[in-house]
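Have a look at the structure below before the remarks.
Missing here: one protein chain of the complex. Every other protein chain is in place.
Our next item is subunit A:
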Amino acid sequence: MNAPQGGAGGSALTGGPETGRDALVHRALLYGSRWELLLSAVAYLRAGRHAGETVVAIVRPPLSVELRERCGPETAIEFIDAAKWFGGPARALAALHDRARDDWWPKGSLRLLAEPVWDGRTPLETREWLRHECLLNVVFAGTPTTIMCAYDAAALPRHVLDGAARTHPELAGPDGTTASERFTDPARFYAECDAAPLPAPPETARRTVFAAGGLPSLRTVLTAEATRHGLPGDRALQFVLAVNEVATGIVRDGGGRGALRVWAADGELICDVTDPGRVLTVRYPGHLPPERQDGDVALWAVRRLCHIVEIRSGAWGTQVRMRVKLG
């Protein structure tokens, strides 16, 4: 399979290389007041309808109610609940890609309004959601997509607003839309997210090693640990599928043998799998759709099966930390 069908056609629609701009528009709306948000959002959505685009709003209920009122019931806008949509960063990225490929791009251009969720996020989750913003530039590059992400400039912490400026090529505010001067090359931003080494697992973590032929017993250990820590059946299965897949990659394509540690902390079941025999060289591992030539279907699936997956790789080998929520 090649790039999504809408790709080439979309470039032609929104201007080829001569405009100096990619078909993808990814813009942060930094609003100072609710009124400003509504004004900008309504104008943005209406413009999409007038242009005959498929218009989707992934926003929280208060905003969706207000937008529905102002845009009128006759405008065909698909509303999606942001609280449900933005559950896990890799899942949200994959879901957006799949919906766009299957439902939205076949009809033409997509215009998306998103209201990312930042409250209640741990520092790790905040970093991963900013990575999600960064990845939209990579995954949706060359597609007929316009995305505007709403950021509350008055209420959100400085590092989130900084992140918005660095992950969106365009910024929209009261004075109109400008190019973001601080926009950072996605590969660089992505690498910064992985700059710090992962904290060491606790001494109490269950440790085991594995090699070819040893995955049935590895799965027995994982299932037992999932049960012991109270992970419900369906999610235990997802956890075992994810870890087994990473272990399979090591047995088949990596160093052949690996080590595993599993423990629970802060409402999560966490599993570290290390491969001393392989350096991971692919870019954005598991974050690119599998139909792309540079996509890795196994890691893509692993990321989708987990809440958050952290990967570190260097001359010492590769470490994959998979997290699933216990609650």
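Annotations for the structure displayed:
Quick note on the criterion: contacts are C-beta pairs under 8 Å (C-beta built on N, C-alpha and C of every residue); 3 or more make two chains touch, one makes a residue touch a chain; residues count from 1.
Definition applied: contacts and distances are computed from a predicted model.
Name of the non-displayed chain as stated in its UniProt record, restricted to "Putative iron-regulated membrane protein", "ABC transporter permease", "DNA polymerase IV" or "STAS domain-containing protein": "STAS domain-containing protein".
Of A:L237, A:A259, A:V282 or A:L326, it is A:L237 that touches the chain left out of the display. Only one of the listed residues, A:D98, A:D162, A:D185 or A:D294, touches the absent chain: A:D98. On the side of subunit A, touch with the chain left out of the figure occurs at residues 94, 98, 102, 212-213, 215-216, 219, 234, 237-238, 240-241, 244-245, 248, 251-252, 289-291, 297-298, 300-302, 304-305.
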